[in-house]
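Moving on, here comes chain A:
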Amino acid sequence: MSDAYVRVEDLKVSFPTEDGLVRAVDGVSFSVERGQTIAIVGESGSGKSVTSQALMGLVNKRNARVEGRAFIGDNELISASDEQLRKLRGAEMSMIFQDPFASLHPFYRIGSQLVETVRVHRQVSKDDARTEAIDMLARVGIPNPERRIDDYPHQLSGGMRQRVMIAMALINGPSLLIADEPTTALDVTVQAQIMELLAELQVQYNTAIILITHDLGVVADVADEVAVMYAGRLVERGTLNDIFYSPEMPYTVGLLSSVPRLDAVSERLTPIKGQPPSLINLPPGCVFQPRCAAASWLPDNACASERPELLSVTSTHSVRCLLDKTQRDQFAAESLAAAAGRAGGAS
Partner candidate 1 sequence: MTAYVIRRVLTGLLILVLLSMLTFVLFNALPADPAALTCGKNCTPQVIEANRIRLGLDLPLWQQYIEFVKGLFAGRTYGSGTATFACAAPCLGYSFRRGEEVTPLIINALPTTMYLAVGAFVLWMITGVLLGIYAALRRGRWQEKVTLGGALVGYSFPSFFIGLLLLFFVVIRWQLLPYPSYVPPTDNPVQFFQTMILPWITLALIFAAFYIRLTRNQMLETLSEDFIRTARAKGLPERTVIRKHGLRAGLTPIVTAAGLDLAGLLGGAIIVESVFTLPGLGRLAVGAVVDSDLPVIVATVLVAGSFIVIANIIVDLLYAVIDPRVRLSA
Partner candidate 2 sequence: MGKAINRGLRLAAVVSAGALALAACGGGSSSSEGSAAASGGGSAEGASGGTITMLTNAEQWQHVDPQRMYTGADIAFFSGYTTRTLTQYAYAAGEAGTELIADMATDTGTANEDATSWSFTLRDGVSFEDGTAITCADVKYGVSRTFAQDVITDGPTYAISYLDIAKAEDGSSVYKGPYATDGNDAAAFDAAVQCSEDGKTITFNLNRSVADFNYTVTLPAFSPVPAAKDTGESYDDAVVSSGPYKISEYTKGQKMTLVRNENWDKASDDYRPAYPDQIVVEFAQDPAAMDQRIIADAPEDQATVEYGNMQPENLATVFTANDPRFEGRTYNGYDPYVRYTAINTSLLPNVKHRQAIVAAMNNAQYIAARGGDFAGERADGIVKPNLPLDYAPSGIWDDMYGDVIPAEGNPELAKKLIEESGEPMPDLTYQFPNNPVDEKIAAAIQSSMAAAGINVTLEPIEPGQYYGIVFDPEQAKELMRSGWGPDWLNASTVIPELLGQTGGFNLSQVQDDAYEAKIQDALKILDRTEQGKAWQELNKEAMQNAWVIPHLFGKAQAFWGSKIGNGFLWDAYGSLAFGDLYVEQ
């Protein structure tokens, strides 16, 4: 694992604010190979977006403290200079965002935004870059790319815009693509198309993908590995099977049981009760303890006083929880059965 192509080791990001130090990301480690996809899931505010932005070097260093190490191949990202990072961005690693409309510059034609991306990293003539751009637009499935290239973003539909974003992200053949909620702003049918496209292109370009999402349905379709984040920490990490079929951390279990299964006709989610904690004043024990239904299973209120470590369950699966293995399995089994019952009963 330590020689994987993309490695993140003990990443910490914190923001000093008037109200105190906000620990947005606190000791996150994971890795992903080229051609593989890791999904980072969690509620909003869990630190998944900050993690990705820290990797891209998009966190303003004046506002934030970033510690730890992260590699793309031989390039260390955290200690890299701004200029080194800039050269990697858009070439070695690129990113697509949640809202393709806001993410494209409204005043420039999509062609020029693509051409710009090419020419900032490679010595290519304008015409060649344009040809490349048209080619790339065709690859992401935009009909009539020769004509569409002169459109402004607002003339395109949401799905088309996200295709343009993907084209822009992949045009320089990056080895890492970070997709930050790439389909949240799109409607359901388009969502599937976009995810399909990403999967296709991942094969073509042999790209490592970090998929940031709170949509477990999407995760199930594309991820090879899953990392669950809560309050800035990784609380569980494993293969897709590990997480979906033998979740151990009560929070993961909660997430899974809150998701309407694809086979269940859409019903109201049963969100986990309570609010995520303030990142300034983290409770002393397990960060999930105040919302954890299993916290009372341990004597002496241990969850409230002792901070759990990330422990390996199998070679691919680790979890951060004070319960022992049997308690965790029992909790998961009970919760998921109850959720399935609700879903089934409703259908």
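Quick note on selection: all candidates are chains of the complex that A comes from, given by their letters.
Here are a few things to note about the model shown:
What we mean here is this: a contact is a pair of C-beta atoms (placed from the backbone, for glycine too) under 8 Å apart; a residue touches a chain by one contact, two chains touch by 3 or more; residues count from 1.
Since we're looking at a predicted model, the values are computed, not measured.
Candidate 1 is the one, among 1 or 2, that touches chain A in this complex. Within the complex, the chain A residues that touch candidate 1 are 56, 58, 62-63, 82, 86-91, 94-95, 97, 99, 102-107, 116-117, 120-121, 152, 154-155, 165, 168-169.
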